[in-house]
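Note that this complex is displayed minus one protein chain, with the remaining chains in position.
This part shows chain A:
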Amino acid sequence: MTHNPTFLIRGARPLGGDPADILIRDGRVAAVGAPAAGDPAAEVVEAHGLIALPGLVDLHTHLREPGREDAETVASGARAAAMGGYTAVHAMANTDPVADTAGVVEQVWRLGRDAGHCDVQPVGAVTQNLDGAHLAELGAMADSIARVRVFSDDGMCVSDALLMRRALEYVKAFDGVVAQHAQEPRLTEGAQMNEGVVSDRLGLAGWPAVAEEAIIARDCLLAEHVGSRLHICHVSTKGSVQILRWAKSRGCDVTAEVTPHHLLLTDDLAESYDPIYKVNPPLRTAEDVAALREALADGTIDCVATDHAPHPIEAKETEWSNAAMGMIGLETALSVVQHTMVDTGLLDWAGVAERMSATPARIGRLSGHGRPLEVGEPANVTLYDAAATREIDPAAMASKSGNSPYRGTTLPGRVVATFLRGTPTVLDGKIQ
């Protein structure tokens, strides 16, 4: 992947529109349009019928390195990202050690650069060691080579209202954003799954929707008060959607993400007590799923983020209450979005490109990603076969972990190729 040859992508449909040829040269889009005479030196990629999207951008990825290299490494996670059509991912800070210093974020950034399959943009922790009590050196991380702009204690909520206020204010100095994992800790002590009919029947401690909604409401009001940018991670409830809609109508500078699994799966899957469905925030009800889809369609929720959370087998082959929370998602995200949003008529491919590429890149301030497929732009391109179907087999995935809730199910669509600045990271559905 060191050389940068010229590629002619023939017959793809940019954003699902009319077929066009896309010429990629020197890492940039050199031409888009009617079949070009082309460059005789170009390597031709036949792409008839494929959708061309700007390379996807994930705001929320757990790559586990440093610390849990048995579950995922930056390199394996970057390969999984490329296979999923991503050209940039934000690596969450809850590693071991926590990414709360310039040293750790630079290490992760270098690992990503060396891996090469995808740009790895570290997220910095808001508080030291995610302790929720002492601000980490946010400025040092912002000024480091890693140029951190997204700060999050993801996995933990910044529950202290004053500390949250300070963090929101402080990151304004470098155009940062605090990405909140909205979970009121006292209301969710020992919580195992969505609190409701199913948790009551199964005897599993409940994670009530109000524990998410109360924090989102508080933080939207705080962000509005101090004039800061706020991002809400993995929104999971109908009530959260209503609060976000209200906050945006007041002019609050808040953005929000939803995961593919919250767009598709519901809490009744826990009936099996199979912790493959255990995730935080938990799977909610069909009513919540419908509200989340509608909110993603109308823009109340700005983007899709995977919350890709790899875990080794033994962390899931256990009793529900002992199992780790989280599911992998990089290599199924686009398929789930097609299934839940495109095939249902809620979004067109331009809408998908906005919510999975342009908007997350803008929120994360990644200037080289999420750009339109136009001449002169960086050649970050994903080619996707929306007409394909595939049975999900985690063993065949690039991720080091197999904790996919879609194992054995059939999903539409397949990523055929991914280009990162003109270099193919995936071709013919295979990692390069």
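Quick note on the criterion: a residue touches a chain if its C-beta (ideal position, glycine included) is under 8 Å from a C-beta of that chain, and two chains touch if they have at least 3 such contacts; residues count from 1.
Heads up, the rule we're going with is that contacts and distances are computed from a predicted model.
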Suppose you had to identify the omitted chain by its UniProt name; would it be "ATP synthase subunit a", "ABC transporter permease", "Aspartate carbamoyltransferase" or "Aldehyde dehydrogenase"? "Aspartate carbamoyltransferase"
Which of these, A:S321, A:S367 or A:T389, touches the one chain of the complex that we don't see? A:S321
Who touches the missing chain here, A:G16, A:G176, A:G196 or A:P310? A:G196
Among A:A82, A:L204 or A:V235, contact with the omitted chain is made only by A:L204
Interface with the unshown chain - residue positions in chain A: 192, 195-197, 199-206, 208, 272-274, 314, 317-322
